[in-house]
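A single protein chain has been omitted from the complex, and every remaining protein chain is retained in its original position.
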Amino acid sequence: MTNPTSNVAYETHEHDVLVIGAGGAGLRAAIEASALGLKVGLVCKSLLGKAHTVMAEGGCAASMGYVDSADGWKTHFKDTMHGGKFLNNFRMAQLHAQEAPERIRELERWGAVFDRTPDGKISQRPFGGHTYRRLCHVGDHTGLEIIRTLQDKGVHSGLDVYMEATITDLLKDGDRVSGAFGYWRESGRFVVFKAKAVILATGGIGRAYKITSNSWEYSGDGDAMAYRAGAELMDMEFIQFHPTGMVWPNGVRGLLVTEAVRGEGGRLYNALGERFMEKVDPKRMELSTRDIVSKAINKEVKEGRGSPHGGVFLDISHRGAEYILKKLPGMYRQLLEFADVDITKGPMEIGPTTHYTMGGVRVEAESTMTKVPGLFAAGEVAAGMHGANRLGGNSLSDLLVFGRRAGLGAYEYIKANNPSTNLSEEVIAAAAKRVTKCFDSDSGENPYTIHKELQDMMQAKVGIVRTEAELHEAIEALKGFRARVANVSVTGSRQFNPGWHLAIELENMLTCAEAVARCALQRTESRGGHTREDHPEYHPHWSTVNSVASQDQDGSMNVGEIPLLPMPEELKALCEGEVGIPKPAA
Amino acid sequence: MSSSQTSASSLPPLSEVKTASLNTSPALQVSTLGSTERPDAWWIEPVLSVAALLGFSVYVTWAVSQNANYHIGPFLSPLYSPNLQEYFPKLFQALPWLSPAYLVLWVPLLFRGTCYYARRVAYRSFLMTPSACAVGPSETASALYEGETKFPFAVMNLHRYFFYLALVLVFFHWKHLVDAFFYPQGVGVGIGTLVVGIDTVFLTLYVFSCHSWRHLLAGKLDCFTCSAVDKMRHGAYKRQSKLNESHGHYFWFSLAAVWFADVYIRQVASGNWHDTVYLFGQGLTTNPF
Partner (left out) sequence: MACSHPTNAPHPKANSASTTIKGGTKAVAEGTVATFSVYRGTAESGEMKTYQVPVAEGMVVLDAVHHMQANDAPDLAARWNCKAAKCGSCSAEINGKPSLMCKTRMDALPLDEPITITPMKAFPVLKDLVTDVSWNYRVNERITPFTPKSDDTDNWTLYQEDVERVQEFRKCIECFLCQDVCHVIRNHDKKNDFYGPRFMVRLASLDMHPLDTVDRLQAIKEEAGVGFCNITKCCTEVCPEHIHITDNAIIPLKERVADRYFDPIGKLKGALGLNKSRK
């Protein structure tokens, strides 16, 4: 097959700020930048409003104190630091806890309609690792409410939205970011965005795993592009395996069952009918943090006490049909429609699923700027906020708080530097060449085959429980995958060609997978979302550093460590003592 | 108008938007009956609806043109309710050819004809816009379609007035039901009483499950909790909403009940059937009239 690009033709759009990704963080960033008077372009791989935020179910953590008046940012901060096993960027955790309530109020002003308390305030539900009932929610589709609210706000904020466009490379002018290169999914034609600042809001890397709650978009594009542009990836070994994903049927294996099921009183049982969380975390039981519950479930299944389809049982039926239908209508229908299970009558089978990437691009807390001037990152693609393990509900609030801060950060950066947006034709040609070379050969492999095998390998060797030997094998295997991806071939035209899209995304997934495996190999301890069978305990050294991966001059991956930022005494004092146990849902 | 209205003029006209009629690929053209890819028996529902409604119309036309056998003992055919003959005897003496049913039937006809459920049935089954979901209507229907924006279909927006009139009808039906206990020989419950009772109950359920009534009760309010009265209205609205979900069922049940009540009373009045009644203090009596 001949290369359909004989000469590089592309269209150009110019903006002050280009936001890549239109989930919660991207939309919030775009709204903020636009409100500050900047000309904003918002690019999304899918249609607007379909981003993964839509899948967030349980709620958005913010210490409004409407249900438990004792709650406040200090407790939220403490819970977040404990949940993250103190690897968090303390400043991010602090800003997050302090600003989340205002972000929620803002959403209400923009039309979000949260569930209410009997006295007419926003209702808040308990969640794992939170001392108080703290999650503002709308049934079990909170993410949908938030993305739709932001979408409708964004539509009236004068944004230029580029739907179904994929950014494949960041473009630089010297050290600074000055734009991005991509293509329209519909036509396959190239598009170049010139921008004084670029905000990444591309989400995580879950699609590198076989069993995942993430959508196809989660191929680590932002992480990989930032890495190639010179930014650092931090804490990549910390992958959150959500304890409750569906295990049957195979087509929906990994699909999320919201933590709200446990928040509303759901209980976990093994095949013997034992409530095994009694042994693991007798105080918090099912509302322990996600890393602990996932590992406990993993253990039950490994030791032969699993359910018929290789999970354990989660039962909420004791709350009664009326309550379940009110509070968990989506889960009721999801289980009934996909798995023929009526959760008002009996338990469902669940097991851990790849859910969230705590790691990502290393950013500065206040402005969310990365090491590359003009490049910002917010939401799941950014690292630091959640440390080694994210608390449920802290993701939606993270999006809002740091999405806004990214917009603000970009504004201040532009105001202070008034950067140029020069782009080099050579770089653009190289970017075009990189994404179309897969059309040159017709002897290479099908991208779907490689993707499936990559997912299987990551699941088996860089999964919930890791060992040195397996991580070495994984790193070796990734070299093999890289060679195969370099030789992948794509059939058909460039017009809406999913095989082609996947071939491009595979390279990004490989970069992220390698960072995960290498950081996991380096961290010889178990902490949060990173569990080493050969190093099962905390290690004092590793509690003082974050892992970082960056690209060497020769293109290879450098993995190292950087010390944590020292936390001020008054914040340290806030973190003393154990995390409290929330009262059950009203 | 509020000042917060965005000016529509700043937006590009919707007419610039590409339309589906550009889909000219032959493989996307469906030439089967009703223009659909649906392999299932989507046509059963409209066919049954047409059959039922046409059958009922033919029967009603015949029955009201009889101008006889609609009244026997304590029973009045619902097609002739309220009984104008009883209230304006001189008028009907002067015009013996005029069936009193003609002067009342327009009320249920308009109530049913503008009913939100019946509109669904009629637009699907008779006007075929569309006959069933994802089934294409005829080209002519497409070209003429204006929804309910213009006369005559804009009249549908007055459904609430026919609801008010239907309330009068409900009142008379209950009166007839009370009458139906008073046989010439004494008080009792007969088959006819039950037949009239079923008709009355279903008509009541049908009328009070009306969408317009739902709107008037509290649907028009934006705040259900802003005053004690609003709270009461909202309580009633919630209960009525449950009833409203079955509005379509009540449409058919009450239609069937009206038909059967007329058949029954007509047969008894013409002596073909005999009513049976349990008279209090007297026991079972067959053929009371």
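First chain written, first letter: the chains are A and B, and each begins at residue 1.
Methods note: a residue touches a chain if its C-beta (ideal position, glycine included) is under 8 Å from a C-beta of that chain, and two chains touch if they have at least 3 such contacts.
Remember, predicted model here, so these are calculated numbers, not experimental data.
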| item | value |
| --- | --- |
| Among A:Ile31, A:Leu48 or A:Ala62, residue touching the chain not depicted | A:Leu48 |
| Listed residues A:Thr12, A:Thr449, A:Thr524 or A:Asn558, member touching the removed chain | A:Thr449 |
| Omitted-chain contact residue, chosen from A:Glu32, A:Glu264, A:Glu349 or A:Glu507 | A:Glu349 |
| Hidden partner chain, touching residue among A:Val8, A:Leu36, A:Val280 or A:Val341 | A:Val341 |
| Hidden partner interface residues of chain A, rising order | 46-52, 54-55, 105, 108-111, 113, 115-116, 118-121, 123, 138-139, 141, 144-145, 148, 152-153, 155-156, 161, 163, 186, 215-217, 248-252, 255-256, 269-274, 304-309, 313, 315, 317, 330, 333-334, 336-342, 345-347, 349, 446-449, 452, 490-493, 495-500 |
| Chain B residues that touch the omitted chain in the full complex | 1-2, 4-6, 8, 11-15, 17-28, 36-40, 116, 119-120, 123-124, 129-130, 132-134, 136-137, 142, 145-149, 153-154, 157-160, 211-212, 214-215, 219-220, 222-226, 234, 244-245 |
